[in-house]
Every structure is written in C-alpha cells, then in structure tokens.
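For this view, one protein chain was removed and the others were kept in their places.
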Amino acid sequence: MSDHAHAHSSSARIYIVILGALLVLTGVTVGAAYVNFGSSSINLIIAVLIATVKATLVAMFFMHLRHDPPINAIIFVSSLIFLGLFLLFPLIDIGSRDKVVPYGLRVQAQPAAQKKAATPAPAAGGEHGAAPAAAGHAPAH
Amino acid sequence: MNFLREWMMPIQASEHAAKVDNLYLFIFLLTSAFFVLICYLTVLFAWKYKRKKEGVLTINFQHNLALELVWSIVPLILVIGIFFWGFHDYAAASVAPNDALEIHVTGKKWNWTFEYPDGTRSIRSLHVPVNKPVRLIMTSEDVLHAFFIPSLRIKQDVVPGRYVDLNFTATVPGKHQVFCAEYCGRDHSGMLGDLFVDSPAKYAEWLEKGDEELYKMKPADLGKMVWEMKGCNSCHTLDGTKGEGPSFKGIFGKTEKLRDGSTAVVDENYIRESILNPQAKVVAGYEPVMPTFQGLLREIEIKGVIAFIKELK
Amino acid sequence: MWLFLATEILMFGGLFVGYGLMQSVYPEAWIAGHHHLDRIMGAINTVFLLCSSFTMVMAVHYASTNNKGKTIMNLLLTLGFAGGFLVIKYFEYAHKFHDGLLPGRFFSYHGGGPAEQAMFFGFYFCMTGLHGIHVLIGMILISWITLRTMKGEFSSAYYTPVDLVGLYWHLVDLIWIYLFPLLYLVN
Partner (left out) sequence: MADTVATPKAHGHVEHHDVDYLHDGSLLSWLTTVDHKKLGVMYLWSVLFMFFLGGVFALLVRLELFAPGKQFMDAETYNKVFTLHGAIMVFLFIIPSIPAALGNFVLPIMLGAKDVAFPRLNLASFWIYVVGALIAVTAMVTGGVDTGWTFYTPYSTTTDGSVALMTFAAFVLGFSSILTGVNFIATVHKLRAPGMGWFRMPLFIWGMYSTAIIQVLATPVLAITLLLLIMERTFGVGVFDPKLGGDPVLFQHFFWFYSHPAVYIMILPGMAIISEVVPTMSQKTFFGYKATAFSSVAIAIVSFVVWGHHMFTSGQSQLAGAIFSFLTFLVGIPSAIKVFNWITTMYKGSISLQAPMLYALMFLILFGIGGLTGLFLGAMSVDIHLHDTYFVVAHFHYVMMGSTAIAFLAGLHYWWPKMFGRMYNESAARVSAVLVFIGFNTTFLPQFLLGSRGMPRRYYNYLPEFQFLHQVSTVGSWILGLGFVIMAGYLFASLRKKMDAPANPWHGRSLEWQIPSPPITHNFHEVPVVTTEPYDYYRPFEPSVKGHH
C-alpha cells in the first residue's frame, strides 16, 4: 500500500510542473464558466472534463498512483465505475418516467380549469407552492 | 392446471390477470421441476454415498465441461425467456387505450378517494363499468401508498407530489378487494377498498344516485356504515375515548364549548353543519383538521349519520 | 488505504449523485442558487487547496529523503493553506447565514427565485460541510505528523504515516476539484 519498494522517481520539479498545470486549469475552468458554449449542459460537461483532468493529475502524480501496484489503481477506478453506475440508473429512471398528465391539468393554461374544485390538487403544494415532479412538465409550472 | 391456479391465485377479473397467471404457472412448473431435481439429487447422494467407513479416499472429480456448460446455458436461456415474457405482458398492460375512462385516485392516511369524470366522488368504493378500459390517475396526499387489486393482478405505488397511472379492463362483474400494499403507518392494514365492476346501466345508475342498498337500510345502520366506510372511525370513536375528533358516544344533545369560546348544542343542524362545513364550529381541545364531506355524502347518508349518533347514548 | 479512499469516494459520490439528479430536475433553481455563491472566493479556495496538496507532496518527498527541516516547513505550509481555506469558508458561510440562504426549512432568503433553492443550499451545506469536516480532520492529522516529524520519528526507511496522511489530503483536494465547478460554476 504505502511502503513503496522503489524510490520516488518523481522529483520536486515534476511536482512544480503539475502544480502549475493545476493552477492554469483552475483558471481555465473559471474562465470557461463566463463563456457561453451554447447550452448549460455543454458548460457543465466542459467543467467536469477539466475537473477530471485535474483529478487525474493529482491521483497520478501527487498520489503516486503511477508508480503504485496496479491493485490500487483497480480499487480507485472500480469505485469510480460503481459511482458511474449509481448515477446512470437513476438518471435513466428519471429521464424516462411516464409523464402522466391528468385531464384536470391538461388545460391548465385556462384559469377556469383551476377553479374546478373537484380536481384533486397533487398533495405537494406545500408552503413554497413547489410543483410536484410530474406537474413540473405541465406548462403552467 | 386450473385447479392449481385457483388454489394459488385469486379469481381472474381481467384478460391481463389470465396472462399473469399463465406466466406464473409456467414459472411454477418450471421451478418445481428444478426443485424436485435438486431435492432428488441431494437426498439421493446423501443416502447413497453415506459414509460407511472412516478414512477412505474418494475419487478426484473436479471438472466436466459438458456438464457445467449445460447447467449454465440451459438456465440462462430459460431466464431470458422468462424475462421477455414478463416484460411483454408488463409493457402491454402499462399502455392506456385512448378511450379509457379516467378516474382519479387519491390516497391519504388511511383512505382511498375516487373521483369520476362527472365530479362524483366516493370513498373506499370504486365503481367501474364492465369491459371498459379504465385508467386510474393516482396521487397521494401524504406518504407512499400502493393501490393493489389482486383479482386484476395490478399494483402501483401512489407517490405524493406526482401522478402515476394504472390501466385495466375488468371483465368480471361483482365486488373485488382493494388493498394498500405500501406500508403507510398505523392503519395501513385498514386502508382497504372495494372495486365494484358494474354493468354499464348499473354504473350509470350508480353515478346518478349511489348504491341502491342505501335506501333499504335502517337510517342508523346506514349511518354506522358511513362511519366505517368513509373513514369517520379513524377520528371519532364510539366508546368515549378521545381521538382526533370528539367521540360520538353520548354526544347528541350535549352542549359543547367551542374553540372561539362560544358554545353550541349538538343537534341535527349542528351535525349536519359539522359534516358539510367542519371548520365552522370546532369543539374546544380539537384541531380544525376535519375535511369537508360536501359532495361526498348524499342527503340520505347524512340523515343516517345523524340517526346513528342519536342512538349512541 | 486505497480501500478507505474508495469508501470516501463513494460516500461523497452519493451526494454528487443526489446533487446531479436534482440538478437535472430543477435546473433553474440550481442556476439561481449558484448565483449566490462567490466565484472569487471559491477560486481562491481552489488555489489554496491545490497549493496545500503541492506542499503536502513536497513534505512526503522530503520525508522520504531524510530532510527533516523542509518536511516540517512544508507540513506547516500545508496547514497554513488549509487554515486559509477554512477562514474563507467561514466568511462564505457567515454571508449565507446572514442572507438566510440556509438549507430546507431554515431557508429564509427573500430575494426571490425558485423555491427549490432551499434544496440547493441543503446540498451546498451538506457537501461543503462534509468536506470541511474532512479538511479539519486532515489538519489534525497533519499537526500530528508534524509533531512526530519534529520528534524525529520518521526517516527515509519509515515514513508511512506521512505518506498515508498525504494520500488522504490529496483525496480531500480531489473532492474539492469536483465540488468547485459543480457548485460554483454551473451555468
């Protein structure tokens, strides 16, 4: 784990170069946030990509993953893969849920529809008037 | 096979139920075969190769590729088959026909409320016409519930803050049991309901004037039924213990102190008002939490409740 | 040690997943929420943590080459950067408290915007708070190995504790590398 048999071949100079790279990348991330790449998701992807590059640099050099036995890298990467799966499946779920819109809300643009006392307003409501997830797809929200 | 199905499953009240049962029976027979095989081999080996002498050496039998492939691949093919079968029926059942009758279902601790396209509402009893596709649009007012009709083999969690739907076409007229299948607290097991599958004419008549049995009952009995069926019993007891609301025992004719300091005599008009506009006169010591039953109770039912309370000395 | 790091990653990962999912459900609230965060402070903090990671790795390097003085100096620098990080974090938190930008039912900001901002700040405080606790634990650990270095307990033959604390500290840095763009820079 930690007791490396080999001497640290990375010299102090490499560490400085890496630090410089990290700082520059931080600048780039901040800068990129001010540029509009067309959609918020592209901005997000760029930011996460840069963060990933930075994380890789830290892991490879500062954490010496480059020189460690491969088992450490396997543990590290597999934890990331499981994390990815963990994110992926709920995303699939939320992204592909049936958008059930009841008749009471289909015409919600017309105020008259709101008056129909019989429409069971979805429980949410709450003090903030937070829209329920499904009603979030209805135009009025 | 029919006797097996009838032994294990509730009655089939829709075509979907028959499909589910077919797959259920298929898996049952398949797994029974495998189970018998496992038991047979286990018992056979345990008996046949029972230790007779200590310290004997046994054969070295560690691999048999053909055998291992067979018991990996055969189950694999079978389960993939089962997956597609199950998925196919599931997908078919989750598509709503365009002409479906849309009924709103609201789950709330511990009652089901149904609302029909014409505005009629009912508690705990869902009426649908036979052979007509029905789409239930469901939501919950508090926690998760699940709407479960065993005889239709359908179930769906009812999620607060969202609408979920459930589709069925009931083919067998009569009364079917409705359960809440997602744990929801104290009276989870009392959160029941009835599905009445009616002929179209009877359904129309029901929408018009409600269940005809109502008119044949003694008013007090009707009131007791309303007390049970419409959920009054979850707040108002009959034995004098304090619930969310005052107990009905001996309440008729009493003079109650109200929250605003005034008093009121519990008479026919007070009861009637308390049912239709419960917030108007709340007895001191209770929260104004009772929902209105305006539109939920027919006139005859209100009369029944009054008669029922009168009888509770 | 790496196994421990894996558990840490998955623990924060859970928060990231929740954050990401809710972001996909309420993008407006997220954008509105992040406008209340100070990018400059966030960026300075990022620089602080990166520098501390650098001084940490230098400390490990000097520990492995028997340079006690420089090891201690670098460890102290690391502590300094970490302290700076927490000070800035303190100012940020103070500002949020003042504005009522608090999680959940304590959210009392009156500047308008989507209601789900309360949830955004729930995540904000959860994630940065958990991270802040990790920074604190890291500082305690670093102080501890600084003392041990001063006592001369480590040499090129044995410096495992320095190395392990270093790994832990880099992970703290690594998590911030993701937290920063996700919390501060979403657009």
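Note that the chains are named A, B and C in the order they appear, and that numbering of residues resets to 1 at the start of each chain.
FYI, contacts are C-beta pairs under 8 Å (C-beta built on N, C-alpha and C of every residue); 3 or more make two chains touch, one makes a residue touch a chain.
Predicted model, so just to flag it, every value in this text is computed and none were measured.
Interface note for the absent chain: among B:Gly86, B:Pro133 or B:Pro173, the touching residue is B:Gly86. From the options B:Val128, B:Ala170 or B:Cys184, the residue with contact to the unseen chain in the full assembly is B:Cys184.
Although one chain is not drawn, the whole complex shows that of B:Lys108, B:Arg135 or B:Arg162 it is B:Arg162 that touches it. From the set B:Asn2, B:Thr58, B:Asn98 or B:Thr255, the residue in touch with the chain omitted from the display is B:Thr58, counting the whole complex. One chain is missing from the display, and on subunit B it is touched by residues 7-10, 16, 19-20, 23-24, 27-28, 30-31, 34-35, 38-39, 41-42, 45-46, 49-64, 67-68, 71-72, 75-76, 79-80, 82-83, 85-91, 93-94, 142-144, 146, 148, 150-151, 153-157, 159-162, 164, 177, 179-190. In the full complex, subunit A touches the hidden chain at residues 1, 71, 78-79, 82, 85-86, 89-90, 92-98, 123-126, 128, 130-133.
Residues of subunit C in touch with the missing chain: 3-4, 6-8, 10-15, 17-18, 21-22, 25-26, 29, 102-106, 115-116, 118-119, 122-123, 126.
We adopt the following convention: only the chains that are shown with their structure count from here on.
Taking each chain's centre as the mean of its C-alpha atoms, subunit A lies 17 Å from subunit C.
Work out the mean CA point of subunit B and of subunit C, and you get 49 Å between them.
Multi-chain contact residues of subunit A (touching two or more other chains): 130, 133. Across the complex, subunit A is touched by residues 1-3, 5-6, 9-10, 13-14, 16-17, 20-21, 24-25, 27, 31, 39, 43, 46-47, 50-51, 53-54, 56-58, 60-61, 64, 115-116, 118, 160, 163-164, 166-167, 170-171, 173-174, 177-178, 180-182, 184-187 of subunit C.
Residues of subunit A touching subunit C in their complex: 1-3, 7-8, 10, 12, 15-16, 18-19, 22-23, 26, 29-30, 32-33, 36, 40, 43-44, 47-48, 50-51, 54-55, 58-59, 61-63, 71-72, 75-76, 78-80, 82-83, 86-87, 90-91, 94-95, 128-130, 133, 136.
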